[in-house]
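Structure first, then comments.
Omission of a single protein chain aside, the complex is shown with its protein chains in their original locations.
After this line comes chain A, so read on.
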Amino acid sequence: MKTRLIATLLAACTLASIAAGCGGSEAPAESSSAAPESSEAEAPASSEAGTPAAGGTYSGTTKYPEGKFVFYGYGQPQFMLEQYQLWFDMHKEATEGVEIEMIQCEGGEDARKKVTLTYQSGAMDEMPDVVQTATAQMMDMAKNGILMDVTDFLQPLEPEMLDGVTGDVQYDGKMYALPDSFRPQLLFYNQEIFDQYEIDPAQMDTMEGYIEVGRQLKEKSGGKVYLSFASPSQKTWAYWGRRGLWPQAKARIWDDEGNVVFGSDEGTKLAASTLDTLFKEDLLLRSQVMQPPLYDSIRNGEVATFYIGAFWDEFIRKNTPEIAGKWRMMTAPKYEDIGLRGAPVTGMMAIVNKPDAKYADLFKDIWYDYMFTAEYRNQHAQNMADEDGPCWNPISKALSEDPFWKSPDPFYGDQSFKEMETVGLKDAAPNMVVTSSDAEADTIISDELDRYIAGDQDMDTTIKNIDEQLKAKIGTAKN
């Protein structure tokens, strides 16, 4: 009898634990408009005069509901946590009883995966309040009602923000994420190398001049100094292609109807031939980005420039402090005939459309202060500078004019990195059109480009293969 009781208990425990683990507490919201209504009803967040949507800043009178504010972040989310914590410290009464929890994700896809799996399980109370995302993933989640429509909040603020900032957060005519950074492509260069070989860096204002500088460096250094670097394995397309040469050359993957035009597009041919020249003439050091060997090459003066997103600043600052004072920045090179520089990258955070999105307004308040309030934003920027953490330019026009955002930086021989982040946006190319199919397109393009870099095929074959695969696997891009 005792044996049977134990066995029954065991089976019952197993069943109970499965039932407990699989039980979703609340049904997912059916439409993207459901949650904002409930959030307004339940969250006693800042309203009317106090809301940023009404044009002001946080009123300081709202008390947010107790609980845990959860966000999913990637890259270096620990600094986001610091950013939010600073706001909490500055608004202690309002945030009393609210904790912040950070969940680290590998990247935009991983964040989307985590959100998707939680959403599918129906455990809506396990969903984060806010998720860091990128355009392709944002579109997928917005289409399925996972993200909150923030158009009413964001649209009135558009005139106060830098031009083009909200372009990447839109889907189907609505806005589903709050942009928190808008970072240009920049050209970082080692002034010492240019002095040593008596080369004028101003030549690098154009892409044609940039390649010419590479040739001079190679010749004068006897092949020791490379113009720049290429990171094999999926990074060449990300850094040189999608944000760099392709938008600069006005290249396209899809036409307006979503049909593949990669193989026939003139812009693609121009961008690809530039990349081809850089590789054929051996002007790029092959080294993995963000890995110790590349940092060694920087220290040894083997890489003269970095044509890359402004985010690169925080990596060289942290990993190669020895180069302080030796490097400078300039705007990314442009094609002489086209006149466009690299496309900026929009960082974005999206509010999750939970049935009781009780921290939606809290996040809007933090975001608003971060974008438009000098006291909070500058304090955070100063903290980041002290820690060698990431710091990017404000997207508010007014704040960009603040002298703080033009302050000199000893790391770049007193040239202002902060100012360069805004200056770098001048003549920026518009980003390539992003569709829901772009994540797959990126893997196809990366794979074929990698085979080109490895010397398996020439550039014409690469373009042809990409075009064929895009047509076979995707056909028509979906919005």
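Everything below uses one rule, namely that a residue touches a chain if its C-beta (ideal position, glycine included) is under 8 Å from a C-beta of that chain, and two chains touch if they have at least 3 such contacts; residues count from 1.
In this section, contacts and distances are computed from a predicted model.
Chemist: When one chain of this assembly is omitted, its UniProt record names it as which of these: "Carbohydrate ABC transporter membrane protein 1 (CUT1 family)", "RNA polymerase sigma factor", "IrrE N-terminal-like domain-containing protein" or "cysteine desulfurase"?
Modeler: "Carbohydrate ABC transporter membrane protein 1 (CUT1 family)"
Chemist: Pick from A:205, A:388 or A:450: which residue touches the chain that isn't shown?
Modeler: Touches the omitted chain: A:450.
Chemist: Write down which of A:232, A:263 or A:301 is the residue touching the left-out chain.
Modeler: Going through A:232, A:263 or A:301 one by one, A:232 is the residue touching the chain not shown.
Chemist: For the chain left out of this view, which of A:124, A:146 or A:381 touches it?
Modeler: A:146
Chemist: Considering the complete complex, identify which of A:170, A:273 or A:288 is in touch with the unshown chain.
Modeler: Final answer for the missing-chain contact: A:288.
Chemist: Since one chain has been left out of the picture, which residues of chain A touch it in the full complex?
Modeler: Contact residues on chain A toward the absent chain are 3-4, 7-8, 10-11, 13-15, 18, 22, 109-110, 112-113, 116, 119-120, 140-141, 143-144, 146, 232-234, 285-288, 291-293, 296-297, 436, 439-440, 443, 446-451, 453-456, 469, 472-473.
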